[in-house]
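Apart from one protein chain that is not included, each protein chain of the complex appears where it belongs.
Just so it is clear, A, B and C label the chains in written order, and each chain counts residues from 1 on its own.
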Amino acid sequence: GCSEEAGGTGGGGAEAGGCAPEDVVLVGQVRNESNPYEAAWLDGGDAFAEQVGLSQDRLTYDGDSTKQQEQITQLLAGDTECLVMNILPNGDSDTLPIVEGAQDAGAYLVTQWNKPADVNVTDYSQWLSHITYDGVTSGQQIGDALAEAIGGSGGIIALQGILDTGAAKDRFAGLEASLEENPDVELLDQQTANFSRDEALAVTKTLLTKHGDDIKGIWAANDDMALGALAALEQAGRDDVAVVGIDAVPDALTAIGDGSMTATVSSDGPWQGGIGLAIGYCVATGELSVDDIADEDRAWFAEQFLITGDNVGDFTSPEVDAADFECDNVFSRSQGAIS
Amino acid sequence: MSAVTTHPQESPATVNALEVRGLVKHYPGVKALDGVDLVVKQNEVLGLAGENGAGKSTLLKALVGLVRPDAGEIWVRGEKVRLRSVVDAADHGIGMVFQEQSLVPNLTAAENIVLGSEGAGVRRGVYRWDTMRRLAQEQLDKIGSHIDPLARTDSLSFAERQMVEIAKVLRIEERTSHPPVIILDEPTSVLESAEIETLFTQVRRLREFASVVFVSHRLDEVLDVCDRVSVLRGGQSVGEVPTAGAEPADLHRMMIGSTGSDDHYHDGLAERSDEPARPRLVVKNLSGRTFRDVDLEVHAGEIVGIVGVHGSGREDVCRALFGAEPTLAGEVTLDGEKLDLSGTRGAVASGVGYVPAERKIEGMVGPMSVADNMMLTKQKARCTGPMVVPKKQATLVDTWIERLSIRTPHRGTQIGRLSGGNQQKVVLARWLVAGDIRLLLLDHPTRGLDIGARSEVYRLMRELANSGVATVLLADSLEEAIGMSDRIIVMNDGRATKEVSCPSGGKPTPLDLVKEMV
Amino acid sequence: MSLLDAGPPIALVVIFAVFAALSSDFRTVGNLQNIMDAAAVLAVVACGITFVLMMGSIDLSVPGVMGASAIAVALLVANNRNGNDWGLLGILVAILLGAGLGLLSGMALVSLRVPSFMTTLGVSAVGLGVATLMFAGVQPNIDDEMLHGWAVHRFLGLAYLTWIAVGCVLVGWLIQRYSRLGRYAYAIGGAEEVLALSGVKVAPYKVAVFTLAGAFYGLAGVMVTSQLSAGLVQAGKGYDFAAITAAVVGGTLLTGGRGGVLHSAVGVLLVTVLTNGLVQVGVSPYWQGGVQGLIVVAAVSAAVLPQRRRNQVTK
Partner (left out) sequence: MSTPVIADPVANPAAEPAVVTGAPTAAQRVTSFMPVIALVALLAALTIADPDFLTQRSLTAAVRTSAPLVVLAAGATLVVLCGGIDLSIAALCSLSTVFFAMWLPDLGGLTILAVVAAAGAIGAVQGIAHVVLRIPSFVVTLGGMSIFSAIALVISDAGPIRVIDRDATAWLNLYVAGYVPMSFFVAVLVVAVVSLVIKLTPLESFVRATGYSESAARLAGTPVDAVKVAAFTVSGACAGLAAVMLASRNFSGSPTMADNLLLPAVAAIVVGGTAITGGHGSLWRSLTGALVVTLLRVGLPIVGVPSAWEQILYGAIIVAAVALTLDRSKVLIIK
């Protein structure tokens, strides 16, 4: 006959707070360690783990949704009682199965960036929090910065991210909002370069020949693509085009510092790597109770900053600040609930 | 072993070019060589005869280092050697033309000729095309071939490729200072008479400075070109005969160990009913890429041969009738019904069978078993409903293995491991297992078959004809065409130019036909 | 030249003409330069992979090899991570690293007798792992003027990198036509067993071909680093299938023994013109991949149409 559960054990939300600090298992999972942002994220997780005298298991899944699910399933088939997971789901659609898995297994989960809008964190007891940056705002902020840089009028092109991610869509929506505000800025063309520096280089080169001098600015949905666009501009011998991106990766900050790039928006990788584990750790050890977390802290936008030539100096070396991870401080960067 | 001590290596004058003693080679289930002895003297052409599967190719492959014998010794010019590879053998002056063609199709003829021993043709890994062309031309000149050395090999005809193979093996001469030993494994099976003559001239020239081992299933050829014949049977040497005064029948007797029949075309079996049967196959104005307006009628129970030189288009007509070659115009009916020639399936369903000439590539599926190969076409014969019934298959296959005396360890043996002749019998059996064949198209069905096997195939053809099968035969030789056919169509440049009646007792001579062919 | 050889160039001309007719942006000199520049890296990869395909093998190691050499070169020339400033020598070492990984594929193929499909897939993973180890979480950016200049400086309207690619195609063609290695690679695809019967030891040539191919991929990794001024682990992402597509579209058969470097070069141009043209014409980004796939299939079927035969084997 068939049964609902393999082998009996597992299941059911463990009573919050039952774990001794040394029993807590910390897991951070990102796409890969071969890009600076995500590597920094995992390093942030390590920093937090060290702070509480533990170590973090670093998992990567090569940007492969299936592999991410497989790893999580396997992880949850082990000992889950004091398991804390800080996860970067590959795409919106990957969040729900992770959440349900954690809920069934009783592991503590914090997710970041990707979540379908109609899934509510408050419906789950093990899914402690979802943190993201407001993509619409960031897309709009850099759009505005770009418009300003080109003097309020002229043609721009947009480099989109991986088309089926929420981040790409939100950021582009932000650009569209910015374009409404700046009616003289014209979107000449938009192509996807899949968040990739290499693809952005090729696409930008083509768009540069297509639109030539009409292009006054390039809006990129992340810094990697912005850097690819910068390379293309250099190879085309163009230094009159403003470029904006999102993420504040070190190379982009350097480029903003030397004036070749206009603006980016900060995403604080090391903080993100630590904060998810911190929230989970606090709940697991009983310093924080899920019921006590305010609803607006269950799914929230983290604080972000527009970085331009004026303030770039403040961001060049992101440091983890141990104080951010104190249990009564973990929601301090909240800009409010995800609407 | 006393032979070692009595070996006459001390007197170089009489030293043998090559000597083999007690060579043994086992394959799973087969003792391919069972203590073979062989002596090749200096400056002689030694014939090697034996039935299919007697072990000839295995023995010869051992002589060029491709087969590692399990036991036994090989002596070259009085020196005991261990041959590990083709290169090793070539260094000892032994080279071979293989039974199955072995050229690289997408290289030029020149490259194939010098392959593996480019010498001055390649310096420091860089090709020198002019030198290479010259080197190849030298070899081609030796055999009087006019092939362009820079032609791609796959653009050459079968016979031209065979010439390239021979030109290639003659490079052994350049390799050693000793008189070489050149081994030819069935070099004539794909050649035409004029080309065979050229080859024999060459073999006789070789005898001046080299030794030659020559294998052919055409015993008259063997007697013609060789000085001496050594006979193998079941992996053992059964004797030697000087060719002077010997008859094919003598050799045949030694090969099979008993007296064979002289009438190997089984003319006596031919039954001609006098009642005017309706023609079974009617071909009207058939045209394709290489043939045009071909008309052909074959009656039930009739064997019709088609003869013609290379490029006459007869192979393509044959393939077209099986739906394996596109036709441009014309109509083909079988027993009054239109034959579907859009693919091979239609032909097969109507009871047409085809045995292709290139057995290795087109005839059989090498890694599959004898049974699977035999049942490939007539699946129904081994099935009940949609299911294969192993018992039914076993009985059927074993019956046919026995009927055609196919020499195989087991029905489950990979067909690729059988000797060429036995492979061919399996391919033939494929069309017979269901017993519903109406028209059989045979393209060189006896290529590479020994005289006994050939005789059996002939008898098989006769019996099929007698049971009402219509047969179209593209024969291996004119003699075969004449011996087997009731009627012969001559094709020339893609057209059927002449029909020669060929009844038992009133056969034309090969010369009559040759006149029509050119 | 057979019809199979003529098909792809004709397809190239036709596609080029169609885009030129459809888009005025497409038919500018600037865009032509852009197409040539955009084809450079793929052309170098295709040069390498062509030799492997000619043998009838396949090579999926491109992403790993390119990633490893891209990071290696970024760490060896003047960069932001360490004090190295090896210049040309660094580039050479990166190419050698590529060759070394190619050697690994080849050795695994001939010594373990594992099909190239698998050895190269394995080596790709190994290459990515090595690259990730060297990457160590911090993006290496190059400060080397020469390497950086390759992407920026132009000669006769084309970037230096493009000339390097042209040089690679030329060298590849010479190897294919005038070296024993090239001809044997071709022959191995034609009839490997025959080479053995002729006393040629095939294994060393196979290993050499994979090594040569690895060197080309290594160079391609260096070129990507030059273009982006940064060493990326993902430098070779997607180039494996792109290069195979280009080679096949150009008339190289996956079964081996047919085609060559020039064929592949035509294929590279065809693929690049398509990518560029679709953007120029303004096809929706959603559809671009699909349209490209459709045209590739159509181009290949048009190319094989004239030489179709009954009973021809298509794998």
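Here is the rule we go by: a residue touches a chain if its C-beta (ideal position, glycine included) is under 8 Å from a C-beta of that chain, and two chains touch if they have at least 3 such contacts.
None of these values were measured; they are calculated from a predicted model.
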item	value
For the chain not depicted, the shown chains it touches	A, B, C
Candidate in contact with the missing chain, chosen from B:252, B:411, B:447 or B:507	B:411
Touching residue (missing chain; options B:24, B:39, B:256 or B:309)	B:256
Listed residues A:91, A:174 or A:228, member touching the removed chain	A:91
Residue among A:18, A:78, A:152 or A:336 touching the omitted chain	A:78
Of C:76, C:109 or C:168, the one touching the omitted chain in the full complex	C:109
Touching residues on subunit A - with respect to the absent chain	1-7, 9-10, 32-33, 57-60, 62-67, 69-71, 73-79, 91-94, 96-97, 100, 116, 118, 162-164, 166, 169
Sites on subunit B contacted by the missing partner chain, in the whole complex	28-31, 51, 54, 233-234, 256-258, 322, 324, 343-345, 347-349, 351, 354, 356, 361-369, 371-372, 375-377, 379, 382-383, 386-388, 402-405, 407, 409-413, 430, 432, 435-438, 452, 456, 459-460, 463-464, 466-469
Residue ranges of subunit C at the interface with the undisplayed chain	55-58, 60, 64, 108-109, 112-119, 121-126, 128-130, 132-133, 192-193, 241, 244-245, 248, 253-254, 256, 286-294, 296-297, 300-301, 304, 308, 311-315
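In the analysis below, only the chains that are shown with their structure count from here on.
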item	value
Topology of the chain contact graph, where touching chains are joined (line, ring, star, complete, other)	line
Label of the chain whose CA centroid is most distant from the centroid of subunit B	A
Subunit B and subunit C: spacing of chain centres that average the CA atoms, whole Å	44
Distance between chain centroids, defined by C-alpha means - subunit A, subunit C (Å)	34
Between subunit A and subunit B, centroid-to-centroid distance (C-alpha), Å	72
Junction residues of subunit C, two or more chains touched	none
Residues of subunit B engaged with two or more neighbouring chains	none
Subunit C partner contacts - residues on subunit B that touch it in the complex	66, 85-87, 90, 98, 102-107, 111, 115-118, 122, 125-127, 129, 168, 319, 323-326, 343-344
Parts of subunit C lying in touch with subunit B, wherever the complex brings them together	177-181, 183, 186-187, 189-191, 193-200, 257-258, 309-311
Contact set on subunit A toward subunit C in their complex	32-36, 39-40, 42-43, 160, 163, 189-192, 196-198, 201-203, 205-212, 227-228, 231, 234-235, 237, 249-251, 254
